[in-house]
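Removed from the display is one protein chain of the complex; every other protein chain stays in position.
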Amino acid sequence: MSPFSSGLPAAMQDAGLVLGLFISLTIASYLIRDNFLARLGQYILVGAGLGYIAVLAWRNVLWPRLFAPVISDPMSWLTAPEATLLKSWLPLILGLLMWAGGVELLRRRPKEPGGSQLLRLLAVVPAAVLVGVGLGVGASGAVQGTLWPQLAAALQTPLAAVATAGDARPAAEEATWLVRFITLLITGGVLIHLQLGRASGASGRPPAQRRPSGLKDSETAAQKHDIPYRTLTVKILHVWGGIGRRALWLAAGIVFARLAAARFSLALARLDYFLFEVPRSELWQILWAAVRGAGS
Amino acid sequence: MLVISARFGLAITPLAAATTLYGWAMLLGAFALLLGIANALWYHLVRVQRGKGEWLLSLLLLVVFALVFGAGVSSPEGSIGPLTEWVFDAVLAPGQATLYALTGFFLLSAAYLYLRINRPGGLWILAGALLMLLVQTPFFFQFMPDALVDLVDWLLSWPVMAAMRGVLIGGALAVLFISIRLIVKSVK
Partner (left out) sequence: MAKSDCPHCGLSNPIDAQFCVHCGTILARAQLPSAHAGETTDEAGAGAADQEEAPPPANAEETGNHPDARASDPTYARTWPHSSGEEEDGGEVSGEGEPQIAASQTDPLLTDLGGLLEPADPMAFASSGPRESDPSRSPSQSLTSGLNVSEEERRQLRQLYAEDLPTAVGANPDMGPTTAEPAVGGSGLQRQPWLEWILLLGLTGALLWGSQTPTGGNGPHTLPGLEQAHQHIDSLTPNSPILVYWAYDAATAGEMDLVAQPVIEHLLHKRTTLIVVSQLPGGPAVARRVIAKAEESVRRPARAQVTANQIIEGGFIPGGAASLPLLGVAPSRTLPVDPGWVELRERFSLAGLTETGPVLTLVIAARAEDVRRWLEQVQPINDGTVIAVTSAVADPALRPYLHSGQLVGLVSGWDGGSAYFRRLERTRSIAEQVRTSRLTNGQNWGIGILLFVILLGNVAGLTERRLT
């Protein structure tokens, strides 16, 4: 138990320890097989998680940011400046519309007749705002944060102001021309493979089981039309995509190794909890002393 | 469109408009969160009402939810009150940590079945995985020649970085086109 719940009576602290151990053991029992106890632990976890999120959303977000100011002066919409209306009243109305529409949907399925069609229609407005803002930031963020800086770095263009933050010196500047070429080759190869290449399994199978890849289709078409330069282009793309595919495989191996380190850390931390943290607790010490006393 | 034009500094949109929209998104996100919770509770309530399989567990879920929510809302300190912190320490932290720790064990089965040299790309994947595993583990690292360690650093910094960059650019292009398509579609 952390010091943040230390204000509670000692009995609660002990109960917390026992409950934590119980839930951990029930969920961990899944290692043996899927069983009722494992499900019990999961349901308690989900119930508590939903309750915790609800408390957080209400007490830390909606109440202090929206409801409290509005309730403290309910008639402020008459006199408030435009900014206050935009910051408080309008999102409140949108949020309430979302709730009303959502509850209406819960009560009746979308295809069921009846219910308030108006509520459902109005609930679309806040949903559209949320989705619209999400799409807008998604598209602009992809361009500003990934596409543009990464393309600049891949092409090694002197776009330091765009591609780098602060006074950081990008590692790209330190590379030799050969390394830069390899980097560009691989990045291009991966893009070609993602766009034109087939699923990664192609080269590992016997030829009889291979299906023609997108590239191979183009190759065949090019040969059919007897256009040498196109055949050459397709061949180059094929080789280039192959380089990208192999680099991706290598990266997948490295990601797997890092994944293993990450997941073993989680498993070790949990085992450490069972083997060392729980036995160190006062409750456990008392229980252990009692068991030993009874034994002797 | 407002957000995009504000982000790219187009004069047609004042920055304040986009900022207001971000603020709305934050608040509407909280509304949506509560609505999602209501939906999950409704789902379990229906299961309990109809006595469907595992309805008892659904009932338990509802009871636990009510207790946690009641404790949090009634506490003057809210989410940083001792009761809510107790729930976090006693239920959420151990439960979530154990659930995720199981993945470490399942990983081994995946390694046994899939990290094989005769699978597609197996040689490359295996080479990358073995090199990284040896370098990142203290016991093996002490026996590793410097050249091999430098090789792994080089691989991580250049070829693997380049491959991941390709994936990032590909992903960003996909996000961009999907977003634009959805925006245009909704405008139509």
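Read from first to last, the chains carry the letters A and B; within each, the first residue is number 1.
Convention: a residue touches a chain if its C-beta (ideal position, glycine included) is under 8 Å from a C-beta of that chain, and two chains touch if they have at least 3 such contacts.
These figures come from a predicted structure and were not determined experimentally.
Engineer: Can you pull out the displayed chains that the omitted chain is in contact with?
Structural biologist: Even though it is not drawn, that chain still touches A, B.
Engineer: Per the definition of touch given earlier, which of A:102, A:188 or A:244 contacts the omitted chain?
Structural biologist: For the chain that is not drawn, the touching residue is A:102.
Engineer: Just name the one of B:68, B:83, B:156 or B:183 that touches the chain not displayed here.
Structural biologist: B:156
Engineer: Which one touches the absent chain: B:68, B:83, B:99 or B:183?
Structural biologist: Considering the complete complex, B:99 is the one touching the chain left out.
Engineer: Check each of A:193, A:238 or A:270 against the chain that is not shown and name the one that touches it.
Structural biologist: A:270
Engineer: Touching residues of subunit A against the unshown chain: what are they?
Structural biologist: 2-4, 30-31, 33-34, 39, 42-43, 46, 49, 52-53, 56-57, 60-61, 63-65, 68-69, 72, 87-88, 102, 105-106, 109-110, 130, 133-134, 137-138, 141-142, 144-146, 149-150, 152-153, 160, 163-172, 199-201, 204, 208-209, 211, 251, 254-255, 258-272, 275-276
Engineer: Please give every residue of subunit B in contact with the chain that is not shown.
Structural biologist: Listed in rising order, the touching residues are 7, 15, 18-19, 22-23, 25-30, 32-33, 35-37, 39-40, 42-43, 46, 50, 52-54, 79-80, 85, 88, 92-93, 96-97, 99-119, 126, 129-130, 133, 135-142, 149, 152-153, 156-157, 160-162, 164-165, 167-168.
Keep in mind that, in the parts below, only the chains that are shown with their structure count from here on.
Engineer: Suppose each chain is reduced to the average of its Cα coordinates; what separation in Å results between subunit A and subunit B?
Structural biologist: Chain centroid spacing, subunit A to subunit B, equals 2 Å.
Engineer: Please name which positions on subunit A make contact with subunit B in the complex.
Structural biologist: Counting only subunit A, the residues touching subunit B are 1-2, 4-8, 12, 15-17, 19-21, 23-24, 27-28, 30-31, 39-62, 65-66, 86-87, 90-92, 94-95, 98-99, 102-103, 106, 126, 128-130, 132-144, 146-147, 150-151, 153-154, 171, 175, 179, 182-191, 193-195, 200-205, 244-254, 256-261, 263-264, 266-267, 269-271, 273.
Engineer: Give every residue of subunit B touching subunit A within the complex, in rising order.
Structural biologist: 1-4, 7-8, 20-35, 37-42, 54, 57-58, 60-69, 72-73, 78-80, 82-105, 107, 111, 115, 118-122, 124-133, 136-137, 155-173, 175-176, 179-180, 182-183, 186
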